[in-house]
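Notes for the one structure printed next.
All protein chains but one are shown in place.
So, chain A:
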Amino acid sequence: MSNIIVLPLIVPVITAILLVFMRENVLLQRIITLLTLVFVTIISIVLLMEIQVQGVMRIDFSGWLPPFGISFVADSFAVLLVLVANIVAAICLLYAIFTIGERYEKMYFYSFALLMIAGVNGSFLTGDIFNLFVCFEVMLLASYALIALGGEKVQLREALKYVLINIVASWIFLVALAFLYGTVGTLNMAHISVRVMETGNDPLITTVALIFLIVFSLKAGLLLFFWLPGSYSVPPTAIAALFAALLTKVGIYALVRTFTLLFTNNTEVTHTVLGVMAGLTIIAGCMGALAGRDVRTIASYNVLIGVGFIVAGLAIGTESALQGVTYYLMHDMVAKAMLFLAVGMMIYLTGETVIDKMSGLIRNYPVFGWMFFIVMCSLAGIPPLSGFLGKVLIGQGAIEGGNFVLLGLGFLSSLVVLYSLLRIFLSSFFGETIISLEDEKPLPRRVELPVILLALCTIALGIGAEWISPYITDAAETLHTPSIYIDAVLDGAKWQGEVNE
């Protein structure tokens, strides 16, 4: 029993509720929000260390043993994601504190943000697939509020689309859960895995797996991404950065969990479909990023390329590819948050969204200009920044698995990422400055601070790879060998025996 696992979910929920009572005291709200996220970050570091000693940990709520009760399960993969998600969220909210304005802060902005983060943490940690649905909903409900907060016309239009698409997706999720429960008679993820393995190559289970694939693809923006560029470009910068960093990643996490733990029997079908979808997403994302002239559009399509690349790693499915998936997920959270913050700052400084109308920003704001350079290099995968290692590991996995098409697409996409961002860099940051000294909007150091912190994170992830690698290796090993996870949840052979009777 280790109650610590539940803290990343429950602490943000409780502080979010407490903030409702402090609506007028904005300063206190800010302090409590940041303290909460720092606390959760520390908790996840402690948890990560514990896991290396004890192996996969779990907590059975109320003492109801799995597979009957609901459990939270912490393995390295989940906790690494919780850790990075909370660091990134803290930095994004720091940016929000400096920029978002009192109107938002008094409309429960911090409460919604914390509830969303609680949902994200819950989705990563839960060991029960129905509970995953619930945590998804917690996260989505908060994000509905965040996307519409502010109440501008475009926001409401995009929020409506976003809400509708997600309600449909959630409904399909529920239907898929019903099918799954009807087929295997359990909702505990480890237990599902055992039952699916016993059943063998059942077409019904493959069908259920494909329905789950559709659901999580909608959430992750894998191929079914038509809703994504619109809804990620309307909310204020800090919120858009939070969305880009966290929401699609939760969808990818769910894909990784389902297709490494639950449905491992018929990989010829499921992983081929995953591979095809990943390839198509990369291609579509590249086309969007190349065609876009609006910085926000280019940034949104870069999110899609990232999604495609990570899922390509999942489709390849070898152990080094899964290491790459883990590492690249962490990198992508940091880098996408940074990209969205940078893009938001560009729009704030110039009042323009089209790249041709901005020029010479680096002369006015040198530090900011170089920060954009760093995020560009990081996303393109230039060593020693964090994008490099993930790409190498996924590439290595692709060669081992013989998936040369995905390998080629993945690395070509890096070039497209570099080109699309370089285009922004050359056109908007280099060249003659069009902002005269009098018109120059002041950019206080504290607003630059969050971007600098994210830059430090991506550098630390890249240079500290040696130090992080034991955790990554452990995460990939658990993903690649489901029995480690299953044994930890169902207490090894003893439980499996009883379960089978």
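In this text, a residue touches a chain if its C-beta (ideal position, glycine included) is under 8 Å from a C-beta of that chain, and two chains touch if they have at least 3 such contacts; residues count from 1.
Please note the rule applied: contacts and distances are computed from a predicted model.
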Which of "Multicomponent Na+:H+ antiporter subunit B", "glycine dehydrogenase (aminomethyl-transferring)", "ABC transmembrane type-1 domain-containing protein" or "Iron ABC transporter substrate-binding protein" matches, in UniProt, the chain that is not displayed: "Multicomponent Na+:H+ antiporter subunit B"
Residue, one of A:6, A:26 or A:210, that touches the chain absent here: A:6
Residue of A:20, A:204 or A:290 in touch with the missing chain, whole complex considered: A:20
Absent chain, residues of chain A that touch it: 1, 3, 6, 10, 13-14, 17-18, 20-21, 59-63
